[in-house]
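One chain of protein is taken out of this complex; the other chains stay put.
Chains here go by letter, A, B and C, matching the order in which they are written, and residues are numbered from 1 within each.
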Amino acid sequence: MEPTGKTRWVIAEGYIPSGGIQGDRALESHETFCILNTGPEDARISITLFFADRGPVGPYTVTVPAERTMHLRANDLEDPEPVPRDTDYATVLESNVPVVVQHTRLDSRPESFALLSTVAYPAV
Amino acid sequence: MEPTGKTRWVIAEGYIPSGGIQGDRALESHETFCILNTGPEDARISITLFFADRGPVGPYTVTVPAERTMHLRANDLEDPEPVPRDTDYATVLESNVPVVVQHTRLDSRPESFALLSTVAYPAV
Amino acid sequence: MEPTGKTRWVIAEGYIPSGGIQGDRALESHETFCILNTGPEDARISITLFFADRGPVGPYTVTVPAERTMHLRANDLEDPEPVPRDTDYATVLESNVPVVVQHTRLDSRPESFALLSTVAYPAV
Partner (left out) sequence: MEPTGKTRWVIAEGYIPSGGIQGDRALESHETFCILNTGPEDARISITLFFADRGPVGPYTVTVPAERTMHLRANDLEDPEPVPRDTDYATVLESNVPVVVQHTRLDSRPESFALLSTVAYPAV
């Protein structure tokens, strides 16, 4: 299929609760960047995190192969550093080819089990 | 009414939990593509699914009549193959006439009853 | 303030559960069209509902005064007819001046208490 989407996406909301169900990956509190690359060329994604009280951290880099989707958990980012829990952050994703990005959180704190999801803001 | 919307829509998020309430269609875990065709001509919709570790599957085809809405459950797609449960996927919907698409999930796993919904990304 | 937004908005998702908490307006199952008119002129809003198996119904008409917001419950629409419960529908809102529209559902069925919200699709 032809490439679809934009090359820069922004998610102003970001927060991974440290609490919630443990030991069941599907249900632990997490945030996910859902990335779709419909085109014939691999997408090299560069992720930068922004915080309230210190400078940006990154880039984190991943590759989404041609005609594949990747649902990347922010919880799994490790290099250059893990995403701190219970901390406000925001995210910019940049790609060398057009992609589409959607952001989802599952919050499994016992008092607040909930899902949220929204298409990211397509900047470019 | 005149046609409204776009002819290609993208939903990067996709995941149907296998768990949840059984035997009550309204409350079983499901994902829905809500499609609105405001125009005077039937909309022929072609749906392609993308996965993390294999090539695209499709097209699935449906027709949304003129001046009608269809809330199509991904759970009900059968041809060319059912949508696998507990599996990350993404969706592209293409139409011969402009339509509007919104995506909703109801997750009725006992630990995580929740709703999410967002307008799909309008690519074209 | 100057007028802000668009004059046609589309919400492809629509569903009012008949079940849920009764007797507490804040918590009964409902859907809301949140309309903001930032401009100096009253906004005359015309609402048309679309269904899966019959023709469009409307217009429902409301006025959002200059520099006011109206959070209009679909549950409260009466003329030309109430919105059927437990029924898939979709909505087009048209305004004589630019407005911004967001759509929210509160689902208070005992098994599925949840909120969803998304900005509507701005068509014109």
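The rule is simple: a contact is a pair of C-beta atoms (placed from the backbone, for glycine too) under 8 Å apart; a residue touches a chain by one contact, two chains touch by 3 or more.
Bear in mind the structure is a predicted one, so any value in this text is a computation, not a measurement.
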Hidden partner chain, residues of chain C it touches: 1, 4-5, 21, 26-27, 32, 34-36, 38, 67-71, 100-102, 104, 106, 108, 113-119, 122
Residues from chain A at the interface with the omitted partner, ascending: 8, 10-15, 17, 48, 50-53, 55-56, 86, 88-90, 92, 105, 107, 109, 111-121, 123
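The definition used in the following text is that only the chains that are shown with their structure count from here on.
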Rotation angle (°) superposing Cα atoms of chain B on chain C, nearest 5: 90
Whole-Å gap separating chain A and chain C, where each centre is the average of the chain's CA atoms: 31
Residues of chain A touching at least two other chains: 114, 118
